[in-house]
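Below you'll find the structure, written out as C-alpha coordinates, and then a few comments.
With one protein chain held back, the other chains of the complex are shown just where they sit.
By letter and in written order, the chains are A and B; residue numbering begins at 1 in each of them.
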Amino acid sequence: MGMLSRSPWVIHYDGSSCNGCDIEVLAALMPRFDVERFGVVNTGNPKHADIFLLTGSINEQNKPVVLNIYNQMPEPKVVLAVGICATSGGIFRECYNVLGGADKVLPVDVYVPGCSVRPEAIIDAVVKGVGILEEKRAALRNNLKSAVSQA
Amino acid sequence: MSERTIIPFGPQHPVLPEPIHLDLVVEDEKVIEAIPSIGFIHRGLERLVEKKDYVDYVYVAERICGICSFIHGLTYCMAIEELMKVQVPDRAQYLRLIWSELSRIHSHLLWLGLTADSFGFESMFMQSWRLREYILDIIEETTGGRVIFGSAKIGGVRRDIPLAKMDEIMKKMRVYRKDVAALCEQFMKDQTVKHRMRGVGLLSREDAISLGAVGPMLRGSGVAQDIRMTGYSGYDRIGFTPITETAGDCYARCMVRVREMDASFQMIERCVEQMTDGPIEVKVTGNPNGEFFMRSEQPRGEAIYYAKANGTKFLSRLRVRTPTFANIPPLLTALAGCQLADVPVIVLTIDPCISCAER
Partner (left out) sequence: MATQQIIEISPAELLEKVSAMKAQGQRLVQICCSKLPDRLEVVYSFDQDFTYVSYRLTLADTSTLVPSISKIYGNSFHYENEIHDLYGIQVQGISIDFKGNFYRTALKTPFNCAPEAEVQVPS
(Lines give C-alpha, C1' and ligand atoms only; values in the text may rest on other atoms or scores of the structure.)
Protein backbone atom coordinates (compact mmCIF):
# COMPACT_ATOMS: atom_id res chain seq x y z
CA MET A 1 0.00 0.00 0.00
CA GLY A 2 1.26 3.39 -0.92
CA MET A 3 0.89 6.72 0.73
CA LEU A 4 -2.18 7.61 -1.30
CA SER A 5 -4.15 4.51 -0.56
CA ARG A 6 -3.57 4.69 3.19
CA SER A 7 -5.46 7.94 3.33
CA PRO A 8 -7.51 8.79 0.25
CA TRP A 9 -9.25 12.15 0.44
CA VAL A 10 -12.72 12.27 -0.95
CA ILE A 11 -14.78 15.08 -2.40
CA HIS A 12 -18.52 14.66 -2.67
CA TYR A 13 -20.79 16.53 -5.05
CA ASP A 14 -24.52 16.09 -5.43
CA GLY A 15 -25.39 16.28 -9.11
CA SER A 16 -29.14 16.10 -9.12
CA SER A 17 -29.80 13.34 -6.67
CA CYS A 18 -32.80 13.05 -4.38
CA ASN A 19 -30.61 13.39 -1.30
CA GLY A 20 -30.93 9.72 -0.42
CA CYS A 21 -27.45 8.81 -1.64
CA ASP A 22 -25.95 11.99 -0.19
CA ILE A 23 -27.11 11.25 3.30
CA GLU A 24 -25.81 7.72 2.90
CA VAL A 25 -22.42 9.13 1.89
CA LEU A 26 -22.48 11.22 5.05
CA ALA A 27 -23.74 8.25 7.07
CA ALA A 28 -20.68 6.30 5.94
CA LEU A 29 -18.56 8.93 7.73
CA MET A 30 -20.52 8.57 10.96
CA PRO A 31 -19.66 6.42 13.99
CA ARG A 32 -21.61 3.34 12.77
CA PHE A 33 -19.62 2.88 9.55
CA ASP A 34 -16.80 5.32 10.18
CA VAL A 35 -14.72 5.29 7.02
CA GLU A 36 -12.28 7.61 8.72
CA ARG A 37 -10.80 4.55 10.38
CA PHE A 38 -9.46 3.65 6.93
CA GLY A 39 -8.00 7.12 6.60
CA VAL A 40 -10.73 8.38 4.28
CA VAL A 41 -11.25 12.09 4.80
CA ASN A 42 -14.15 14.05 3.35
CA THR A 43 -12.90 17.37 2.08
CA GLY A 44 -14.68 20.34 0.58
CA ASN A 45 -11.73 21.43 -1.53
CA PRO A 46 -11.27 19.73 -4.92
CA LYS A 47 -7.54 20.45 -4.91
CA HIS A 48 -7.14 18.29 -1.81
CA ALA A 49 -9.09 15.38 -3.19
CA ASP A 50 -8.08 12.06 -4.76
CA ILE A 51 -11.50 10.49 -5.17
CA PHE A 52 -14.57 12.19 -6.61
CA LEU A 53 -17.86 10.80 -5.29
CA LEU A 54 -20.63 11.91 -7.60
CA THR A 55 -24.24 11.24 -6.66
CA GLY A 56 -27.19 12.01 -8.87
CA SER A 57 -27.48 12.44 -12.57
CA ILE A 58 -26.04 15.06 -14.90
CA ASN A 59 -28.03 17.99 -16.27
CA GLU A 60 -27.15 21.03 -18.36
CA GLN A 61 -26.71 23.25 -15.34
CA ASN A 62 -24.48 21.11 -13.18
CA LYS A 63 -22.28 19.95 -16.08
CA PRO A 64 -19.83 22.90 -15.79
CA VAL A 65 -19.79 22.57 -11.98
CA VAL A 66 -18.93 18.87 -12.14
CA LEU A 67 -16.27 19.43 -14.80
CA ASN A 68 -14.83 22.31 -12.81
CA ILE A 69 -14.44 20.13 -9.72
CA TYR A 70 -12.94 17.28 -11.75
CA ASN A 71 -10.44 19.51 -13.56
CA GLN A 72 -9.24 21.05 -10.33
CA MET A 73 -8.42 17.69 -8.79
CA PRO A 74 -4.74 16.69 -8.99
CA GLU A 75 -3.64 13.57 -10.90
CA PRO A 76 -4.05 10.68 -10.25
CA LYS A 77 -7.77 10.83 -9.59
CA VAL A 78 -10.66 8.40 -9.49
CA VAL A 79 -14.36 9.01 -10.14
CA LEU A 80 -17.05 6.98 -8.38
CA ALA A 81 -20.61 7.18 -9.67
CA VAL A 82 -22.64 6.53 -6.52
CA GLY A 83 -26.25 5.45 -6.78
CA ILE A 84 -28.31 4.38 -9.74
CA CYS A 85 -28.95 7.99 -10.85
CA ALA A 86 -25.23 8.59 -11.22
CA THR A 87 -24.69 5.32 -13.06
CA SER A 88 -27.50 5.67 -15.60
CA GLY A 89 -30.06 8.27 -14.61
CA GLY A 90 -32.21 5.71 -12.80
CA ILE A 91 -35.87 6.41 -12.34
CA PHE A 92 -35.40 9.98 -13.57
CA ARG A 93 -33.86 8.96 -16.89
CA GLU A 94 -36.94 9.94 -18.84
CA CYS A 95 -37.10 13.43 -17.33
CA TYR A 96 -36.47 16.25 -19.78
CA ASN A 97 -33.82 17.89 -17.64
CA VAL A 98 -31.71 14.78 -17.07
CA LEU A 99 -28.93 13.97 -19.51
CA GLY A 100 -28.00 10.67 -17.92
CA GLY A 101 -25.34 9.18 -15.68
CA ALA A 102 -22.01 10.66 -14.66
CA ASP A 103 -20.27 8.98 -17.61
CA LYS A 104 -21.86 11.53 -19.94
CA VAL A 105 -19.19 14.02 -18.87
CA LEU A 106 -16.58 12.22 -16.78
CA PRO A 107 -14.54 9.02 -17.13
CA VAL A 108 -16.13 6.90 -14.40
CA ASP A 109 -13.94 4.27 -12.73
CA VAL A 110 -16.38 2.59 -10.35
CA TYR A 111 -20.14 2.29 -10.72
CA VAL A 112 -22.10 1.77 -7.50
CA PRO A 113 -25.75 0.89 -8.13
CA GLY A 114 -28.52 1.06 -5.55
CA CYS A 115 -31.50 3.23 -4.80
CA SER A 116 -30.49 4.43 -2.49
CA VAL A 117 -27.03 3.01 -2.25
CA ARG A 118 -26.09 1.41 1.06
CA PRO A 119 -23.18 2.76 3.13
CA GLU A 120 -21.52 -0.67 2.94
CA ALA A 121 -21.54 -0.43 -0.85
CA ILE A 122 -20.01 3.04 -0.71
CA ILE A 123 -17.19 1.77 1.50
CA ASP A 124 -16.60 -1.14 -0.90
CA ALA A 125 -16.51 1.29 -3.80
CA VAL A 126 -14.01 3.55 -2.09
CA VAL A 127 -11.77 0.54 -1.40
CA LYS A 128 -12.02 -0.46 -5.06
CA GLY A 129 -11.33 3.14 -6.06
CA VAL A 130 -8.19 3.14 -3.92
CA GLY A 131 -6.91 0.13 -5.88
CA ILE A 132 -7.47 1.95 -9.16
CA LEU A 133 -5.84 5.05 -7.70
CA GLU A 134 -2.69 3.02 -6.95
CA GLU A 135 -2.63 1.63 -10.50
CA LYS A 136 -3.02 5.10 -11.95
CA ARG A 137 -0.24 6.40 -9.77
CA ALA A 138 2.10 3.61 -10.87
CA ALA A 139 1.25 4.30 -14.52
CA LEU A 140 1.86 8.00 -14.00
CA ARG A 141 5.23 7.30 -12.43
CA ASN A 142 6.27 4.97 -15.28
CA ASN A 143 5.29 7.58 -17.84
CA LEU A 144 7.34 10.13 -16.00
CA LYS A 145 10.37 7.80 -15.82
CA SER A 146 10.24 7.00 -19.52
CA ALA A 147 9.86 10.70 -20.31
CA VAL A 148 12.94 11.49 -18.21
CA SER A 149 15.03 8.69 -19.78
CA GLN A 150 14.09 9.84 -23.28
CA ALA A 151 15.14 13.38 -22.43
CA MET B 1 -20.92 54.18 3.69
CA SER B 2 -18.63 51.31 2.88
CA GLU B 3 -18.54 49.52 -0.39
CA ARG B 4 -20.91 46.75 -1.33
CA THR B 5 -19.56 43.40 -2.40
CA ILE B 6 -21.33 40.36 -3.76
CA ILE B 7 -20.19 37.07 -2.30
CA PRO B 8 -21.38 33.89 -4.01
CA PHE B 9 -22.37 31.12 -1.57
CA GLY B 10 -22.50 27.65 -3.12
CA PRO B 11 -23.34 25.58 -5.12
CA GLN B 12 -20.46 23.49 -3.87
CA HIS B 13 -19.90 24.55 -0.27
CA PRO B 14 -18.50 22.56 2.66
CA VAL B 15 -21.56 23.04 4.90
CA LEU B 16 -24.03 22.19 2.19
CA PRO B 17 -24.58 18.58 1.30
CA GLU B 18 -26.70 19.84 -1.58
CA PRO B 19 -26.20 22.56 -4.15
CA ILE B 20 -27.98 25.86 -3.65
CA HIS B 21 -26.56 29.13 -4.77
CA LEU B 22 -27.03 32.44 -2.95
CA ASP B 23 -25.60 35.77 -4.02
CA LEU B 24 -24.95 37.60 -0.77
CA VAL B 25 -24.75 41.37 -1.08
CA VAL B 26 -22.55 42.43 1.83
CA GLU B 27 -21.44 45.70 3.30
CA ASP B 28 -18.30 44.92 5.32
CA GLU B 29 -19.44 41.87 7.28
CA LYS B 30 -23.14 42.66 7.19
CA VAL B 31 -25.45 40.93 4.73
CA ILE B 32 -27.76 43.44 3.09
CA GLU B 33 -29.56 41.17 0.70
CA ALA B 34 -29.54 37.59 -0.47
CA ILE B 35 -30.59 36.54 -3.96
CA PRO B 36 -31.18 32.83 -4.54
CA SER B 37 -30.60 31.00 -7.74
CA ILE B 38 -31.79 27.44 -8.01
CA GLY B 39 -32.18 24.80 -10.68
CA PHE B 40 -29.07 22.67 -10.08
CA ILE B 41 -31.16 19.65 -9.13
CA HIS B 42 -34.21 20.40 -11.22
CA ARG B 43 -35.22 17.14 -12.87
CA GLY B 44 -38.72 17.99 -13.99
CA LEU B 45 -40.18 14.88 -12.41
CA GLU B 46 -43.69 16.34 -12.30
CA ARG B 47 -43.83 15.65 -16.00
CA LEU B 48 -43.12 11.97 -15.47
CA VAL B 49 -46.87 11.54 -14.81
CA GLU B 50 -47.20 11.54 -18.59
CA LYS B 51 -44.99 8.48 -18.84
CA LYS B 52 -45.74 6.53 -15.68
CA ASP B 53 -49.27 5.56 -14.70
CA TYR B 54 -50.80 6.61 -11.43
CA VAL B 55 -49.92 3.36 -9.63
CA ASP B 56 -46.27 3.40 -10.69
CA TYR B 57 -45.82 7.06 -9.90
CA VAL B 58 -45.74 6.28 -6.15
CA TYR B 59 -42.12 5.20 -6.65
CA VAL B 60 -41.21 8.48 -8.32
CA ALA B 61 -43.01 10.48 -5.62
CA GLU B 62 -40.98 8.67 -2.95
CA ARG B 63 -37.80 9.67 -4.70
CA ILE B 64 -38.54 13.39 -4.78
CA CYS B 65 -36.52 13.56 -1.61
CA GLY B 66 -34.45 10.99 0.18
CA ILE B 67 -35.10 12.37 3.65
CA CYS B 68 -38.87 12.73 3.79
CA SER B 69 -39.32 10.00 1.20
CA PHE B 70 -42.09 8.14 2.98
CA ILE B 71 -44.24 11.22 3.55
CA HIS B 72 -43.86 12.22 -0.11
CA GLY B 73 -45.10 8.81 -1.22
CA LEU B 74 -47.84 8.90 1.38
CA THR B 75 -49.11 12.33 0.34
CA TYR B 76 -49.24 11.25 -3.28
CA CYS B 77 -51.20 8.12 -2.29
CA MET B 78 -53.58 10.16 -0.17
CA ALA B 79 -54.22 12.57 -3.05
CA ILE B 80 -55.12 9.70 -5.39
CA GLU B 81 -57.20 8.00 -2.69
CA GLU B 82 -59.12 11.22 -2.22
CA LEU B 83 -59.82 11.40 -5.97
CA MET B 84 -60.90 7.78 -6.13
CA LYS B 85 -62.86 7.93 -2.84
CA VAL B 86 -60.91 5.05 -1.33
CA GLN B 87 -61.29 4.50 2.40
CA VAL B 88 -58.01 3.28 3.82
CA PRO B 89 -58.30 0.65 6.61
CA ASP B 90 -57.53 1.79 10.17
CA ARG B 91 -54.50 -0.39 10.65
CA ALA B 92 -52.93 0.97 7.47
CA GLN B 93 -53.50 4.51 8.69
CA TYR B 94 -51.79 3.77 11.99
CA LEU B 95 -48.87 2.12 10.21
CA ARG B 96 -48.56 5.15 7.95
CA LEU B 97 -48.55 7.38 11.00
CA ILE B 98 -45.82 5.33 12.68
CA TRP B 99 -43.58 5.50 9.60
CA SER B 100 -44.29 9.20 9.16
CA GLU B 101 -43.24 9.93 12.71
CA LEU B 102 -40.17 7.70 12.44
CA SER B 103 -39.21 9.74 9.36
CA ARG B 104 -39.70 12.91 11.32
CA ILE B 105 -37.42 11.74 14.12
CA HIS B 106 -34.68 10.64 11.73
CA SER B 107 -34.99 13.83 9.69
CA HIS B 108 -34.78 16.05 12.76
CA LEU B 109 -31.77 14.13 14.07
CA LEU B 110 -30.12 14.59 10.70
CA TRP B 111 -30.87 18.29 10.83
CA LEU B 112 -29.60 18.57 14.41
CA GLY B 113 -26.28 17.07 13.35
CA LEU B 114 -25.87 19.30 10.32
CA THR B 115 -26.78 22.42 12.27
CA ALA B 116 -24.31 21.57 15.03
CA ASP B 117 -21.67 20.97 12.36
CA SER B 118 -22.37 24.34 10.76
CA PHE B 119 -20.82 26.09 13.71
CA GLY B 120 -18.16 23.55 14.41
CA PHE B 121 -19.85 21.43 17.10
CA GLU B 122 -18.62 18.25 15.49
CA SER B 123 -19.09 15.83 18.37
CA MET B 124 -22.79 16.70 18.44
CA PHE B 125 -22.90 15.99 14.70
CA MET B 126 -21.46 12.53 15.31
CA GLN B 127 -23.67 11.82 18.30
CA SER B 128 -26.94 12.77 16.65
CA TRP B 129 -26.10 10.77 13.54
CA ARG B 130 -25.20 7.82 15.76
CA LEU B 131 -28.67 7.92 17.32
CA ARG B 132 -30.20 8.38 13.90
CA GLU B 133 -28.73 5.03 12.86
CA TYR B 134 -30.80 3.29 15.55
CA ILE B 135 -33.97 4.86 14.16
CA LEU B 136 -32.92 3.79 10.66
CA ASP B 137 -32.46 0.24 12.01
CA ILE B 138 -36.08 0.22 13.12
CA ILE B 139 -37.15 1.54 9.75
CA GLU B 140 -35.09 -1.09 7.99
CA GLU B 141 -36.50 -3.87 10.19
CA THR B 142 -40.07 -2.85 9.41
CA THR B 143 -39.88 -1.73 5.78
CA GLY B 144 -36.68 -3.19 4.36
CA GLY B 145 -35.18 0.12 3.31
CA ARG B 146 -33.05 2.68 5.06
CA VAL B 147 -33.81 5.67 2.88
CA ILE B 148 -36.54 4.76 0.42
CA PHE B 149 -39.12 2.73 2.34
CA GLY B 150 -41.32 1.69 -0.57
CA SER B 151 -44.08 0.77 1.84
CA ALA B 152 -46.81 3.24 0.90
CA LYS B 153 -49.22 2.20 -1.81
CA ILE B 154 -52.52 3.46 -3.08
CA GLY B 155 -55.19 1.93 -0.88
CA GLY B 156 -53.04 1.11 2.12
CA VAL B 157 -49.55 -0.05 2.95
CA ARG B 158 -47.38 -2.80 1.54
CA ARG B 159 -46.18 -4.38 4.75
CA ASP B 160 -47.53 -5.07 8.20
CA ILE B 161 -45.59 -4.98 11.46
CA PRO B 162 -46.30 -8.19 13.45
CA LEU B 163 -47.28 -7.85 17.10
CA ALA B 164 -44.14 -9.47 18.53
CA LYS B 165 -41.96 -7.18 16.42
CA MET B 166 -43.95 -4.17 17.55
CA ASP B 167 -43.28 -4.96 21.24
CA GLU B 168 -39.61 -5.38 20.57
CA ILE B 169 -39.48 -2.07 18.71
CA MET B 170 -41.34 -0.22 21.45
CA LYS B 171 -38.90 -1.49 24.05
CA LYS B 172 -36.04 -0.05 22.01
CA MET B 173 -37.90 3.16 21.27
CA ARG B 174 -38.33 3.91 24.98
CA VAL B 175 -34.56 3.76 25.42
CA TYR B 176 -33.92 5.88 22.31
CA ARG B 177 -36.41 8.47 23.49
CA LYS B 178 -34.33 9.03 26.63
CA ASP B 179 -31.09 9.13 24.63
CA VAL B 180 -32.48 11.66 22.18
CA ALA B 181 -33.88 13.81 24.99
CA ALA B 182 -30.51 13.79 26.76
CA LEU B 183 -28.71 14.75 23.56
CA CYS B 184 -31.14 17.57 22.82
CA GLU B 185 -30.82 18.88 26.34
CA GLN B 186 -27.07 19.04 25.97
CA PHE B 187 -27.47 20.94 22.74
CA MET B 188 -30.11 23.41 23.85
CA LYS B 189 -28.43 24.21 27.19
CA ASP B 190 -25.02 24.75 25.68
CA GLN B 191 -23.72 28.29 26.13
CA THR B 192 -22.11 28.44 22.69
CA VAL B 193 -25.29 27.26 21.01
CA LYS B 194 -27.31 29.92 22.80
CA HIS B 195 -24.73 32.51 21.91
CA ARG B 196 -24.77 31.60 18.22
CA MET B 197 -28.54 31.25 17.89
CA ARG B 198 -30.38 33.59 20.23
CA GLY B 199 -31.58 36.67 18.37
CA VAL B 200 -30.00 35.51 15.11
CA GLY B 201 -32.06 35.24 11.91
CA LEU B 202 -35.19 36.86 13.28
CA LEU B 203 -38.50 36.31 11.54
CA SER B 204 -41.47 38.11 13.02
CA ARG B 205 -44.92 36.54 13.30
CA GLU B 206 -46.33 38.96 10.70
CA ASP B 207 -43.52 38.26 8.24
CA ALA B 208 -43.86 34.53 8.76
CA ILE B 209 -47.54 34.69 7.79
CA SER B 210 -47.28 37.15 4.93
CA LEU B 211 -44.21 35.47 3.42
CA GLY B 212 -45.85 32.07 3.59
CA ALA B 213 -43.38 30.31 5.91
CA VAL B 214 -44.22 26.71 6.75
CA GLY B 215 -43.32 24.10 9.32
CA PRO B 216 -40.93 24.78 12.20
CA MET B 217 -40.07 28.14 10.58
CA LEU B 218 -43.69 29.26 11.03
CA ARG B 219 -44.21 27.61 14.41
CA GLY B 220 -40.95 29.09 15.69
CA SER B 221 -42.50 32.50 15.08
CA GLY B 222 -45.51 31.70 17.23
CA VAL B 223 -48.09 30.54 14.66
CA ALA B 224 -49.84 27.30 15.59
CA GLN B 225 -50.19 25.92 12.10
CA ASP B 226 -49.52 22.26 11.49
CA ILE B 227 -51.29 20.22 8.84
CA ARG B 228 -51.39 17.28 11.23
CA MET B 229 -54.11 19.29 13.06
CA THR B 230 -56.45 18.47 10.15
CA GLY B 231 -56.23 14.87 11.28
CA TYR B 232 -55.16 13.07 8.11
CA SER B 233 -54.05 9.46 8.36
CA GLY B 234 -55.17 8.95 11.95
CA TYR B 235 -53.65 12.05 13.56
CA ASP B 236 -57.15 13.00 14.75
CA ARG B 237 -57.32 9.84 16.87
CA ILE B 238 -54.11 10.21 18.81
CA GLY B 239 -54.75 13.72 20.11
CA PHE B 240 -52.32 15.89 18.22
CA THR B 241 -51.35 19.34 19.50
CA PRO B 242 -48.98 21.62 17.57
CA ILE B 243 -45.74 22.82 19.12
CA THR B 244 -44.92 26.51 18.97
CA GLU B 245 -42.25 28.89 20.20
CA THR B 246 -42.56 32.65 20.10
CA ALA B 247 -39.07 34.13 19.75
CA GLY B 248 -38.81 33.68 15.96
CA ASP B 249 -35.02 33.31 15.99
CA CYS B 250 -32.77 30.37 15.14
CA TYR B 251 -32.94 29.11 18.71
CA ALA B 252 -36.75 29.02 18.65
CA ARG B 253 -36.75 27.02 15.42
CA CYS B 254 -34.34 24.53 16.97
CA MET B 255 -36.49 24.29 20.06
CA VAL B 256 -39.56 23.51 17.95
CA ARG B 257 -37.78 20.63 16.24
CA VAL B 258 -36.32 19.29 19.45
CA ARG B 259 -39.73 19.26 21.12
CA GLU B 260 -41.30 17.73 18.01
CA MET B 261 -38.96 14.76 18.23
CA ASP B 262 -40.15 13.99 21.74
CA ALA B 263 -43.77 14.44 20.64
CA SER B 264 -43.16 11.99 17.78
CA PHE B 265 -41.93 9.32 20.18
CA GLN B 266 -45.03 9.90 22.27
CA MET B 267 -47.32 9.68 19.23
CA ILE B 268 -45.80 6.38 18.11
CA GLU B 269 -46.32 5.01 21.62
CA ARG B 270 -49.98 6.06 21.62
CA CYS B 271 -50.45 4.72 18.15
CA VAL B 272 -49.16 1.28 19.10
CA GLU B 273 -51.50 1.21 22.13
CA GLN B 274 -54.54 2.01 19.98
CA MET B 275 -53.80 -0.25 17.03
CA THR B 276 -56.00 -3.24 16.45
CA ASP B 277 -55.61 -6.11 14.02
CA GLY B 278 -57.17 -5.76 10.64
CA PRO B 279 -56.56 -5.51 6.93
CA ILE B 280 -53.74 -3.26 5.76
CA GLU B 281 -54.96 -2.45 2.28
CA VAL B 282 -58.02 -2.30 0.08
CA LYS B 283 -58.06 -3.22 -3.55
CA VAL B 284 -58.18 -0.21 -5.83
CA THR B 285 -59.75 -0.49 -9.26
CA GLY B 286 -60.53 2.03 -11.96
CA ASN B 287 -58.86 5.31 -12.80
CA PRO B 288 -58.86 8.60 -10.90
CA ASN B 289 -60.87 11.58 -12.08
CA GLY B 290 -61.17 15.15 -10.78
CA GLU B 291 -58.75 17.42 -8.96
CA PHE B 292 -57.62 17.74 -5.38
CA PHE B 293 -55.05 19.59 -3.27
CA MET B 294 -53.68 17.12 -0.72
CA ARG B 295 -51.71 18.57 2.15
CA SER B 296 -49.47 16.89 4.68
CA GLU B 297 -46.95 17.91 7.28
CA GLN B 298 -43.42 16.88 6.49
CA PRO B 299 -40.48 17.32 8.87
CA ARG B 300 -39.79 20.61 7.08
CA GLY B 301 -43.35 21.82 6.89
CA GLU B 302 -46.42 21.69 4.77
CA ALA B 303 -46.30 19.86 1.44
CA ILE B 304 -49.01 20.23 -1.16
CA TYR B 305 -49.78 17.72 -3.87
CA TYR B 306 -52.15 18.95 -6.54
CA ALA B 307 -53.41 16.06 -8.63
CA LYS B 308 -55.57 16.60 -11.66
CA ALA B 309 -56.88 13.49 -13.33
CA ASN B 310 -58.93 12.94 -16.44
CA GLY B 311 -60.26 9.41 -16.01
CA THR B 312 -57.31 7.70 -17.69
CA LYS B 313 -54.37 5.83 -16.19
CA PHE B 314 -52.17 8.91 -16.56
CA LEU B 315 -52.73 12.05 -14.51
CA SER B 316 -52.98 15.22 -16.55
CA ARG B 317 -51.09 17.25 -13.97
CA LEU B 318 -49.30 16.68 -10.72
CA ARG B 319 -47.89 19.64 -8.91
CA VAL B 320 -45.76 19.32 -5.82
CA ARG B 321 -45.21 22.34 -3.61
CA THR B 322 -42.58 21.36 -1.10
CA PRO B 323 -41.82 23.02 2.22
CA THR B 324 -38.32 24.22 1.34
CA PHE B 325 -39.63 26.03 -1.73
CA ALA B 326 -42.08 27.93 0.46
CA ASN B 327 -39.41 28.67 3.04
CA ILE B 328 -36.99 30.41 0.66
CA PRO B 329 -38.63 33.90 0.78
CA PRO B 330 -38.76 33.93 4.62
CA LEU B 331 -35.12 32.77 4.61
CA LEU B 332 -34.13 35.79 2.54
CA THR B 333 -35.83 38.04 5.09
CA ALA B 334 -34.10 36.27 7.96
CA LEU B 335 -30.72 36.61 6.22
CA ALA B 336 -31.00 40.36 5.63
CA GLY B 337 -29.00 42.22 8.26
CA CYS B 338 -27.13 39.22 9.65
CA GLN B 339 -23.35 38.82 9.90
CA LEU B 340 -21.64 36.92 7.11
CA ALA B 341 -20.44 34.27 9.58
CA ASP B 342 -24.03 33.52 10.61
CA VAL B 343 -25.21 32.68 7.08
CA PRO B 344 -24.62 28.90 7.33
CA VAL B 345 -26.42 28.71 10.68
CA ILE B 346 -29.47 30.60 9.41
CA VAL B 347 -29.61 28.62 6.18
CA LEU B 348 -29.53 25.39 8.16
CA THR B 349 -32.28 26.40 10.57
CA ILE B 350 -34.80 26.29 7.74
CA ASP B 351 -33.60 22.70 7.28
CA PRO B 352 -33.13 23.11 3.55
CA CYS B 353 -33.91 20.20 1.29
CA ILE B 354 -32.99 21.38 -2.16
CA SER B 355 -33.93 18.27 -4.06
CA CYS B 356 -37.46 18.74 -2.72
CA ALA B 357 -37.50 22.39 -3.62
CA GLU B 358 -36.44 21.93 -7.23
CA ARG B 359 -37.98 18.56 -7.98
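Going forward, contacts are C-beta pairs under 8 Å (C-beta built on N, C-alpha and C of every residue); 3 or more make two chains touch, one makes a residue touch a chain.
It should be emphasised that the depicted structure is a prediction, and the values quoted were computed from it without experimental measurement.
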Partners of the unshown chain among those that are drawn: A, B
Candidates B:T5, B:S123, B:T192 or B:S210 - the one touching the absent chain: B:S210
Candidate in contact with the missing chain, chosen from A:S5, A:N19, A:T55 or A:N97: A:N97
Options B:S37, B:S123, B:T246 or B:T312, residue touching the unrepresented chain: B:S37
Identified contact with the non-displayed chain, of B:T230, B:Q274 or B:T312: B:T230
Residues belonging to chain B that touch the chain removed from view: 35-39, 42, 44, 46-47, 82, 209-212, 227, 229-232, 291-293, 295, 302, 304, 306, 308, 316-317, 319, 321, 325-326, 328-330, 333, 358
Chain A, residues in touch with the chain not shown (by the definition above): 59-61, 96-97, 99-100
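The working rule: only the chains that are shown with their structure count from here on.
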Centroid spacing, where centroids are CA-atom means, of chain A and chain B in whole angstrom: 28
Touching residues on chain B, where the partner in the complex is chain A: 11-14, 17-19, 39-45, 47-48, 51, 59-60, 63-67, 69, 110, 126, 129-130, 132-133, 146-148, 353-356
Of chain A, residues touching chain B in the complex: 12-24, 26-27, 30-32, 44, 56-57, 59, 61-62, 65, 69, 91-92, 94-98, 115-116, 118
